[in-house]
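Working notes, structure below.
The complex appears here minus one protein chain, its other protein chains still in place.
Take a look at chain A:
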């Protein structure tokens, strides 16, 4: 005081560092300053302890202390037999475990499911670890190769052709639908009052169809020749590989800089060839297991992972579309997002499962699981779009301006500068959507798909295991599985957030 009241002050001795008063640090300090520092907090602490006591103790009692651990059927889990109050009936879970994991997937083929799980984990885990190298190849394998391999592994079946046949098939379908529409219009005009207009339009369409027919003739001819050969798949594969590689070589800059593209393309095709050979796709592949037999955790994971992977590009495209300066794109995006956000997922699933087949012609039936997958992906994509739009809005305008000023095109500005920052801002929101998607997969059980929860409920009806605690045990088990996955996603997202933000300061 006296020092500072003097008109001039110069410190002579610097104040040395001292330890903080003991009463404010350590466990005792924490209890004193945070838990018991006021009458209100003392009350809250006591209430908290009581609450924990009433939740934790019964849970442990049910799951561990009173639980039955071994037995062959329901009698083991009855109070008379066990001689005490019975909690969780774990032998029931053990007996139903395969059903909960695989559904009705044939026992002899279950190795295919296990292999898919193994492959998925082997590709996903290194992708999640930032320290490991080769992220480009790794994500290519996981996002593009793995879904295809997983389809042929889980579903089975082979291929009859390759790139040439598929392209020719799609183009021919297009040609036929154009020609067909033309014929339809011409026929209509016979019974119509304004005959000339549909007649002329129909004739034009028929002409266009005819033109397409001749334009794609070389391709269809090649396809027919290949299909007649002794090894249609491999012949087609070879032709496709040569054409695609040549195109990539030229696009990549020809002799000067195209070599990398060429090597990459050839390596990719070599990998595809190995895959085809290993799975025997040219000879019919694995026996087909209809998706109606799939069930349990398998269905839950297939829907959740497809939804997660597919909803990101859908969401990004819609979010960018909604901010586009082109009115048509913007209006389409807004309408799409608002429509899918406006209807409940159950309605979407019902519509996809029961109404859609009424609209599409019979010979074009789409698999039930696939329909649910598409519904879930689009539904989640619409939600994702709004989350990502929030992130896009948070990126300062100057960022895009600086990128344009450097000469980057809109696409490069968006994909290199704006999106990476926007996605970082909204990681919590994105993971929130993922978690809610993961749990929403349980809704597919109402459209006759047996996911984890559906399989569980189906197993309740087994009289062999009907005991008073069967349902509780089952739900507790399912809850733990859901929790492990969702909590894992949550923790991983926190880790990513910390890593990405470690170097950022605003």
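Observations, loosely collected:
Throughout what follows, a contact is a pair of C-beta atoms (placed from the backbone, for glycine too) under 8 Å apart; a residue touches a chain by one contact, two chains touch by 3 or more; residues count from 1.
Here, contacts and distances are computed from a predicted model.
With the options "Transport permease protein", "Amino acid ABC transporter ATP-binding protein", "Xanthine dehydrogenase family protein" or "Methylamine utilization protein MauG" in hand, the undepicted chain maps to the protein name "Amino acid ABC transporter ATP-binding protein" (source: UniProt). The missing chain, though absent from the display, is touched by one residue of A:133, A:398 or A:463; that residue is A:398. When the omitted chain is restored, the residue from A:184, A:343, A:366 or A:406 that touches it is A:406. Among A:424, A:439 or A:457, the one in contact with the hidden chain is A:424.
Panel shows chain A; residues 396, 398-399, 401-409, 412, 416-417, 420-421, 424, 500, 503-506 of it touch the chain omitted from the view.
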